[in-house]
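Rather than the whole complex, this shows some of its chains in their spots.
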Amino acid sequence: MRPLDALQQSLHKRVLVEMKGGRSYRGVLDAYDQHLNLVLSAAEEVVKDVVTPHSGLTLVRGDSIVYISP
Amino acid sequence: MRPLDALQQSLHKRVLVEMKGGRSYRGVLDAYDQHLNLVLSAAEEVVKDVVTPHSGLTLVRGDSIVYISP
Amino acid sequence: MRPLDALQQSLHKRVLVEMKGGRSYRGVLDAYDQHLNLVLSAAEEVVKDVVTPHSGLTLVRGDSIVYISP
């Protein structure tokens, strides 16, 4: 298995995305590429326990991501 | 779907662009490239709830972007 | 339109260049390349409302740029 295969298993499922700087996102993983750029739907931003919902598809830039987990 | 396809769906629509360092921009997405460099028209900069309108086309450099959402 | 085409429209016109770290420059855009390296003439540096004029052509390195607007 290669690392990106783990994302394939999470496709169309809810993931937690932890970002550099302490921000994180939760949402359904709709797309990804080899740079770890992600598209999340039904996304929420979580900063210090404050949750902000996003409407529509959110594109998260891969180079700010620390980890992605289910 | 690939991540940049989500931008294609937002073309000529209003987007919110969150930057590294806490700044964000709102504007109409007029162009993008594979580096996530963006052109916004009718753009506004938002720093800690202070909104500054920009005139003309604003080019935002992709490597400072954290996420883009509708 | 691609993002760099927005710069083409600003060529030989005054632009505002916002940098990482809070500095910004105003000047006439005389040249640019695909790295967003810029040449400004009649440039002024603005740091926290203190304006410092530059003489001659100023070369601004692209990777420190956050956005460029008219």
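A few comments on the model shown:
Order as written gives the chain letters A, B and C; numbering starts at 1 within each chain.
The rule is simple: contacts are C-beta pairs under 8 Å (C-beta built on N, C-alpha and C of every residue); 3 or more make two chains touch, one makes a residue touch a chain.
This is a predicted model, so every value here is computed, not measured.
Counting every copy of the one repeated chain, the full complex in this structure comes to 7, with 3 of them shown.
The definition used in the following text is that only the chains that are shown with their structure count from here on.
Centres computed as Cα averages put subunit A at a distance of 33 Å from subunit C. None of the residues of subunit A touches two or more other chains.
Note for the complex: subunit C touches subunit B at residues 1-7, 9-10, 20, 36, 62-63, 65-70. Residue ranges on subunit A touching subunit B, taken from their complex, read 19, 21, 23, 25, 30-33, 37-39, 43, 54-61, 63-64.
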